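All protein chains of the complex are present and in place, except for one that has been dropped.
Labels run A and B following the written order; every chain starts at residue 1.
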Amino acid sequence: MADHDTLAQRLIQQGISRRAFLKFCTAMASLMALPPGSAQAIAAALAQAKRPSVIWLSFQECTGCTESLTRSHSPTVESLIFDMISLDYHHTLQAASGFAAEKARDDAMKEFYGKYLLLVDGSIPTKDGGIYSTIAGMTNLDMLKDAAKGAAAIISVGTCAAFGGIPKANPNPTGAVAVSDIIKDKPIVNISGCPPIPAVITGVLAHYLTFGALPELDNLNRPKVFYGETIHDRCYRRPFYDQGKFAKTFDDEGARNGWCLFELGCKGPTTHNACATTKWNGGAGFPIEAGHGCLGCSEPDFWDAGSFYTALSMPATPLTFATGAAAVGVAAGVGVSLANSAKKRAAKAAHQPVTLNDLE
Amino acid sequence: MSEMIFLAWVRGMGLNIAIGIFLLGTIWRLIEIYTLGRKQDVAAPRHRSGASGWHTMFRRSLPIPGIMQRSPVSYIGGYIFHIGLAIVVFLFAPHIKLIQSLVGLSWPGLPSQLIDAATVVTLAAMLVMLFDRINKPVKRFLSTFEDYFTWALTFLPVLTGYMAVKHLALPYATMLAIHILSVELLLIVLPFSKLFHAITVFGSRWYNGDINGRRGVPV
Partner (left out) sequence: MSLKNIAIKLETSDSYSIGNVTALLSEIAAHLKKLIASGEASLIDLKSLPFAPGEYEQLRQALDHGEVTAQIDAIGLSEIIETRYPGVWWLTHYNVEGDIVADIIEIAIIPSILQSQPEDVRAGLDMLQAVISQPIQQND
């Protein structure tokens, strides 16, 4: 079992200078999207910070979130895993397997009861008693409930854990739900995205480690520093939207000039994430920079919310009623007209000329 | 229901129903109005009507003598908000995209800053008009439920559209869905209320001008 003394102590033991520590804190501030001047505050907080025990449970998922995390650049994932947190159970990354792995989980849960951080990726199948995904003979549903009891907080990594994700897509054959649909009595942070930006995963972990508390959250329990603004509002192509310059196809002049992808179905306006500033692959770019619209992968139900290639202002589905309604309109118009003219004819027929006698 | 599903519904089934009812009502009423006909005019035309109908279509857009003194708010306000509405509805790029996807026609849009300005002016003009309607005893007396209802149905899409673009009050996706929903309500009510003038205005002006021409008062 890893020791759980403070991070500052560990760094001093490793012979790391104060200057190196300040550099590390500057990187942490950048990672947490905090103002660059907060490095000193981070240094002060880290001097007190203990390495939290982390248990990572993977349920109905594709391991894309773990793949994303292990490609995290800043700080290196090794320093994150080995210096900053004590990752006591992660069935993809850990060396132990079988009974030894499950024992590590049990031990960590007992030793750090009430204090460990529970990370979950993947949704939880609930149909037929949750039998559609099991680990070591235990359903995901039971394992989550069991592990959540002693957790200080839960971090749902990825859209599956946060909102149900692809497994929950219509018709949802396994009855998949999000972590927050099952666990109601623990603080939950949703780090959505398919996968989430690695720097956002590590940024939230760093925030918890540094300040011993979860960051400020939005209405969907996502950290505001990363999900506070839409892709559209932070997009470098936004000026083209405002100027009314749009790519009409993926290979026209507008596309080559890097104009706005709104008309090609970009979901940037409805999507909250940090891709446009944090970017991917060590800052190389993000989908829109590569010429493809945003799919909206960090939003609930993005998988069932209409085509990726239909502009937000266009009908999501074909207008099937239109022709029928027009036909009904014609029929109603003709019908009412006939009734009106019948009424007119009847009135004409019933018309009696007024004679002098009538007036007397 | 998440906001994305709400948005998908208003963009899908909701829009489907609204456009269906709009088409149904519009076609029905146009056929009914056209077939209603007028009493046969047995008198010989005093005058050939010529372009009188076309002139009237234009002349009715000019102020009649004295109106600027009697009701400047209604007149100027009415002008401003109708033009503002036309700009916002037909020259905002996402709206053009919608029209293009529905009927295939498209034209260049305006930069969003100009649309923003037009929206604010339209909203202000509509509020002034409403205040004037309530404030002036005669106007208040003449106003019915339909007047206030159709005012609200016209005002809401502009307001919610502006709030969606500016990220006011609610998340963009929710506000966008409410905006689309408010437009759908407008579409549904339009054929069956006084808002139908949006479709009949120029036709009825032409008819009046033409018949006046035949009766010897071409304009």
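Note that a residue touches a chain if its C-beta (ideal position, glycine included) is under 8 Å from a C-beta of that chain, and two chains touch if they have at least 3 such contacts.
Computed from a predicted structure; not experimentally measured.
**Student:** Tell me the shown chains the invisible chain touches, ordered by label.
**Tutor:** A
**Student:** Who touches the missing chain here, A:57, A:214, A:276 or A:294?
**Tutor:** Here the residue in touch with the unshown chain is A:276.
**Student:** Since one chain isn't shown, list which residues of subunit A touch it in the complete complex.
**Tutor:** Counting only subunit A, the missing chain is touched by 16-20, 22-24, 26-27, 29-31, 33, 35-37, 73-76, 79, 234-239, 256, 258, 276-278, 282-283, 285, 289.
Here, only the chains that are shown with their structure count from here on.
**Student:** Taking each chain's centre as the mean position of its Cα atoms, how many Å separate subunit A from subunit B?
**Tutor:** 40
**Student:** Applying the document's contact rule, which stretches of subunit A touch subunit B when the two form their complex?
**Tutor:** 163, 219, 230, 233, 241-244, 246, 262-263, 269-270, 272, 296, 299-302, 304-306, 311-317, 319-322, 324-326, 328-330, 332-334, 336-337, 340-341
**Student:** Applying the document's contact rule, which stretches of subunit B touch subunit A when the two form their complex?
**Tutor:** Of all residues in subunit B, those touching subunit A are 2-5, 7-8, 11-13, 15-17, 19-21, 23-32, 35-36, 93-95, 97-98, 101-102, 108-113, 167, 171-173, 176.
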